[in-house]
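Every protein chain of the complex appears in place save one, which is left out.
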Amino acid sequence: MSQSHRLSTGGSIDRETLVEFTFNGRPYKGHPGDTVASALLANGVKIVGRSFKYHRPRGIFAAGAEEPNALLQLEAGARTLPNQQATRVELYDGLSADSVNCWPGPDFDAMSFIGLFHRLTPAGFYYKTFMWPASFWKYYEHFIRHAAGLGKAPTEKDPDYYDKMNAHADVVVVGGGPSGLAATLAAARVGARVILADDQPTLGGWLLNERREIDGKPANEWIATVEAELNQMENVTVLRRTTAFGYYDHNFVGMIEQRRANVSHGGCTSRQRLWRVRAKQVVLATGAIEQPMIFADNDRPGVMLAGAVRTYVNRYGVQPGKRVCVFTNNDDAYRTALDLFDAGISVPAIIDVRSDPSGELATEAIQRDIEILDNHAITAVQGSKGVAAIEVMALNKTGDGVTGTARTISCDVICSSGGWNPAIHLHSHSGGKTVFDEERGIFLPSNTLQNETCVGAAAGIFDLARCLVDGLKAGKVAAGGAGFKKSSRSKPPSAPEEDESPARLLWVVPTTQPLGRRGKHFLDQAHDVTAADIHLAAREGYESVEHTKRYTTLGMAPDQGKTGNISGMAVLGQALGCETLGEVGTTTFRPPFTPVTLGALAGRDIGVLMDPTRMTPMHHWHDQAGCNWEDVGQWKRPWYYPKPNENMQDAVNRECLAVRNAVGILDATTLGKIDIQGPDAAEFLNRVYTNSWQNLKNGRCRYGLMLGEDGMVMDDGVTTRLSENHFFMTTTTGNSASVLEWLEEWSQTEWPEMRVYFTSVTEQYANITIAGPQARALLSEFTEDIDLDPVSFPFMSVREGTVAGVSARIFRVSFTGELTYEINVPASYGMSVWTAMMTAGDKYGITPYGTETMHVLRAEKGYIIVGQETDGTTTPQDLGMDWIVSKKKDFLGRRSFDREDNRRQDRKQLVGLLPDDHTKVIPEGSQITSSQQERPPLGSRIPMIGHVTSSYYSANMGRSFALALVKGGRKKIGEGVYVPLADGVVRAEITSPVFVDPEGAKIDG
Amino acid sequence: MVQHMGKYSIFSLIRNALAYHEGWERAWRSREPQGEYDVIIIGGGGHGLATAFYLAKEHGITNVAVIEKGWLGGGNTGRNTTIIRSNYLWDESASLYEKSLQLYESLSQELNFNIMLSQRGVLNLAHNLHDLRELERRVNANLMNGIDSEILDTKSVKNFVPIINTDPNSRYPILGASLQRRGGTARHDAVAWGFARGADERGVDIIQQCEVTAIKQSRGKVTGVETTKGLIKAKKVGVVVAGHSSELARMAGFRLPLNSYPLQALVTEPVKPVLDTVVMSNAVHVYVSQSDKGELVIGAGIDGAHGYSQRGSLHVIEGQLGALCELFPITSRLRMMRQWGGIVDTCPDASPIIGKTPVDGLFINCGWGTGGFKATPGSGWVFAHTLATGEPHALNAAFTLDRFTSGFLIDEHGAAAVAH
Partner (left out) sequence: MLLIPCPYCGEREESEFHQGGEAHIERPKDPNKMTDEEWADYLFFRDNRKGVYLERWVHRHGCRRWFNVARDTATNQIVAVYKMGSKPPKSITSRVTMK
């Protein structure tokens, strides 16, 4: 079978070239310029899939983004794409596609037995059953899950990539139809930067689908002229195959561009591009979407939108059927009949629900001897796997019933038209309101929140000549709004006048039986929602549109109800006895207009680019040394440096012993560093730290705690007074950015009179920390201009000088209790100083250590880590750090100490824990109890009195130890507590949190 | 015991099928307000409807009106990602959320409305050592509180969620996860509708399209509410309006420690089952499950700026999907089908406020932030007790408004799915 339904002439396909493709494994041929849908129709393929719920056979219904039925699994393997609309996939050679949600295929589907139970499965049936026995729901659910779900997700990693484009425009025009092209021209001619986005591969919009004339010539010629002019203009960007999917606040428009039609290979580009466009003005020329007639069994393969049939005939040279009837409530569908007739296709009848249609188009049909059955309706469709014939009856006066006898007309396609509704989706996304035009039965855009206007069909203007005028005007106004006020007078192109008579709004086409008893009137074919379902929802009290939508799932499928929502609302209105559809209300359209690939929204921000990785200047040394890494914020920090055959504990033990007994070297570059200058710097620190800073001498360092205004510990670190008005603050690695912002906030918003300035210098300096009894001996080899004697260079002071020939700032602080020098050198010298230290340090037993060893050593001294010993609910007093809290001054957070909660006796306090079993390292995060009990069974409880915050094995002590926060802990020193673990209860004794060198004897080496 | 107007079952479904489903009764009736009620509940979301249901069922108070300015369940009840769990850190929260989970476990039967509770487990991922430590602390606290909770190592995470990316070289590798097997999802709309039906059946008046314009008071005591449908009197009024709580409080003359933000979510097109559990990651701000219809339901962190617009910013979604595609590489080819926003009222300590206000007889239930859906039955249950007796139940005694004065905060930032 080769293109049995291809017309011999017409269409804008490339008839010279044949492309081959497969559908459900069968080979077919088509032409470039086809969509998969047009090619399938050209090959006489009727059934393309099965419906979501009842597994009814379904065919191609539409020709664009509104298609509810023809969803394909495109390609296989790593590049497979589920749920692609056949009407939007451009045909290419070698394309392979399959139907979704049916097995073995759409012609015979094993799941179609479900349709037999349709009487039992109306809207919302699942809310009413599957409840007994309660434990069975999971089995029902398992079946439901596997029965649902359309296409299949890929199982392999994505071989493609996606890009993002950020763009600014004076005017964005969405839609390349007549109004959009006219608007683009008008705005561009006065110099505005215009971005025109259109979802089709070629410009022209609905003109591509029609036989229309502009300026007395076929519309194609006008399109070509406009396109040529736009191509000449540097201020115009035309984006084809680009769907504007969402319209967000402040004129931000999201667009998705298909970069290649053929998705089966990678090509040389990203697969799609996300355009993030900020526009001064937006013109929405998004056109209109045809609504179908809602008649019994209107889902049979062969029932199609009238406009879609016209598109297939005119644009693709395809005859969807051999005998085609038209069923309409308006004049426009007559164009389909005329186009079909003129293409040599038999049109047995136009069934029009109106009486005496008398417009020009009707006259033309009569001239062609096409039979018009006015005031008639289709009451039944014969044929279950495709339209075979229709039954037609006369309507009664009110249109809610039929009279007389049925006449059967054989045909294989029914063109259904309930009129065109403006595509106001983007307008609605942007916060724009809509109004219902009762007479025409359409929703029109009204008030807008943004600098936006709808034109042409999107504004309810369907007359071509008026669309062109409207577009030109809107383009000019938009350009003016964006500041381009130059006047340009161009004569609007002309088009023949159109004279159409009004539609008759029938909403549900009656049959000989009450609704729901003879055939199914589908509103939402994608989700199998019928008019009877809407009536059921209304009957059960789901009266709001939103309730009805949710109860019936109307409009919730991938097509988002583009051909069903409005009829659905109208049916709801009827069911509720509303006078007008406006009374029913409107639903808010939500982005996206058509589905958007997640990968495109993610863009390049995946893999290593998901978040920036921060590396110190010595990173590669650590890497070569074979360290294991710890992620701290965005930083990579060496965690520990295992030697061959060492496990983590071995390595940490070795590193710990080296620091306490010889010398260790740590890369502490990641600590936040903030340079603070200004005459009020000391007073400023006074306000943000708990302790006093006015009296700190030049060259001396002081430890500080920073609190939130709620009195809870926020950050800590050492700050040094380099000179009278110059301080150098260090923060924790994770909080460096937030601390800087905190300081800026207070200085700018609360105390702007203070003269103090902050600069982040975290990345300007490498911090090479050497710690241990041999640290002085090591450092002395590298510096001549600094006296390292502990009397002249005491603990908690700073010296500036030269280290290994590099100017350096050395801080004598300590996070281990050992003699420590934190050597800050310009970042670019970090590696050279580090390697020099390593080389010279060999004889002292220098040992690089990582964050794990740092943590063990500081815990042995009872030093806290913010975020580990604290959790946002911890005060300085809880940590036993009263000594650092000034009683004399106010500071951020101080007032909160006086609150009732802070005076509680049973607040959790920082203590040490020594497990009875010296080898047992209690897991961090373990909960502590006061009596010896196993973990309770589910449903019963044991009171907790605290939790373990840090826990390690100490090679120095030869035993395990921990830090913990325990209720009233400081009064419980010496008492035993219990830690129930999965493998039994561990007993431990509460101790002081300082385990090693409590007198500080080692601090000078 | 009130008779069910029309009990739902497979038998009633068959019976009605024979009558072309023309005989079904309303799930609830839309009432016009009477002059006076014992209790008025402002807000017809899940929490408000649950409150009305339990007032009637547990306390026999049926002269109750639920007043909703829009349509039932139209706020956050119908806009969340339907996740249910009780693995909270602090005793106060754990008890409250666990009560809620227990109510959920028999809610379909209690309401005779299938809310499709699906206990397919909730995983919280750890991406660094700090996450792991916090996870361990919370899981241990859960176990001590008698709540099911366990730690999975990376390999077990992979077994549990085969499509997850456990490459140790990824930017934020998965080091482990906590799992609450009794956690899962439920059908959000059904929860609101089921409670509405149950409350209506017990005599509660459900009044939709009725906006409160003033809170009437006399000598510091509430006397009723002025609405777009007229004055309605009551000596007890409960405010359960989530994102709009501050606005209602302003009407009553006091302020709340709340900030309202848009919280966005989205669903993909439906695909055949790929994800049989709920996965959450604090570190990269994303949470995801797959609905019975086959859509991936994906939530993000809250937007950066206060707002009542129900429209969020696209860049928040972009960031969230980067995290999703990284965690689940196969999802990069799925497509976002619908996105939306809700307005969440966040408290400084990420815990709710359920109890008295400065106005006598006026009670408030708010501040659920990003996590209110899972608490719906529990919240209604304790709030009903509070309204009925005038005093909080033991389960909500700690969740007072004056904790912000005393400092007795219940800081659950670690347990909430997203950064506040």
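Per-chain numbering from 1; labels A and B assigned in written order.
Rule of thumb we're sticking to: a contact is a pair of C-beta atoms (placed from the backbone, for glycine too) under 8 Å apart; a residue touches a chain by one contact, two chains touch by 3 or more.
Worth saying up front: this structure is predicted, and the values here are computed from it rather than measured.
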Give the residue, chosen from B:G48, B:G307, B:G342 or B:P377, that touches the chain omitted from the document.
-> B:G307
Out of A:Y248, A:W420 or A:F684, only one touches the absent chain, namely A:Y248
In the full complex, which of A:E156, A:E745 or A:E975 touches the chain missing from this view?
-> A:E745
The one residue from A:R899, A:H918, A:K971 or A:K1002 touching the chain left out of view is A:R899
Given B:S100, B:S260, B:T277 or B:T331, the one touching the chain that is not displayed | B:S260
Given the full complex, what residues of subunit B touch the hidden partner chain?
-> 244, 246-247, 250, 255-260, 304-309, 311, 313-315, 345, 348, 404-406
Logged for subunit A, residues touching the omitted partner chain are 248-252, 276, 278, 431, 449, 709-710, 741, 744-745, 748-750, 752, 890, 894-896, 898-900
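Basically, only the chains that are shown with their structure count from here on.
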Averaged over CA atoms, how far is the centre of subunit A from the centre of subunit B? Could you give it in whole Å?
-> 22
In the complex, go through subunit A and note every residue touching subunit B.
-> 80-83, 119-120, 122, 125-132, 134, 137-138, 141, 144-146, 148-158, 162, 246, 248-249, 252, 254, 274, 276, 429, 431, 514, 516-517, 532, 536, 539-544, 546-547, 550-551, 553, 556-558, 560, 590-592, 595-599, 601-603, 605-611, 613, 630-632, 710-711, 867-868, 871-873, 896, 899-902, 923-927, 929, 935-944, 947, 980
Subunit A contact footprint on subunit B (complex, rising order) = 8-10, 12-14, 17, 20-22, 24-30, 70-72, 74, 78, 91, 106, 108-109, 112-114, 116-119, 127-130, 133-141, 143-148, 170-172, 187, 189-190, 193-194, 208, 268-274, 284, 290, 292-294, 309, 311, 313-314, 317-319, 321-326, 329-340, 348, 405-409, 411, 413-414
